[in-house]
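Only one protein chain is missing; all other protein chains are in place.
After this line comes chain A, so read on.
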């Protein structure tokens, strides 16, 4: 196994997801579903590492990808004005993908995963909406928000198929990658609402938000390396791939 094989597996999953949610009008106005390759990688991690992976698990992984795509569509909706045809259809593409994931799992009678994913969506929405609450949250609480948004659905998938031993890599890896991305976007002048909230949460305190997030990134990197070094079941190629993923992201940030 090498990086090419891993990349091909991710591409194959993407293609399968696209196939299952193809809709002529929605593609025309909203484009293909938005998928995060880092999330897809961790979704496939047990498979790439050689775990038993049958057709049902493959179909389940596709539906997890579809749910991510569904929620990402709704993240694209403008806060104040969604009157354009594209925006209206973006609302519907999210709803359509959501219906499709349910339809696929209903056809295979996979009620436990329907339950887990719907509970996961509930948790994710409860975290995402914090951006619009008047309550003040600490920077650590915002890390928790990011973590739930990034990992909750994959965590539920792991639970259903007893892949929980991969959770520490997935949790640490996805939070780390997202924090790197948040920092990079900020450096490029396109900070997300979440970054702004994190910034507000440390205003008036010691240290800049950049240094606080960088410190968290370093700590997560150490933790991830520790997991990788001590893991006896994760293949070496995968360990290298995960380290490479982080290094590549870091390079992007440092290049700014």
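For this structure, a couple of remarks:
In the analysis below, a contact is a pair of C-beta atoms (placed from the backbone, for glycine too) under 8 Å apart; a residue touches a chain by one contact, two chains touch by 3 or more; residues count from 1.
FYI, contacts and distances are computed from a predicted model.
Of the candidates "Carbohydrate ABC transporter permease", "Heptaprenyl diphosphate synthase component II", "YdbS-like PH domain-containing protein" or "Glycine cleavage system H protein", the chain left out of this view carries the UniProt protein name "Heptaprenyl diphosphate synthase component II". Contact with the chain not shown here comes from a single listed residue; of A:31, A:99 or A:207, that residue is A:99.
Touch with the chain omitted from the figure is made, among A:52, A:85 or A:254, by A:85. Within the complete assembly, residues 23, 25-26, 70-71, 74, 77-83, 85, 88-89, 91-92, 94-96, 98-100, 102-103, 105-107, 109, 111-112, 114-115, 117-119, 121-122, 125-126, 128-133, 135 of chain A touch the chain that is not shown.
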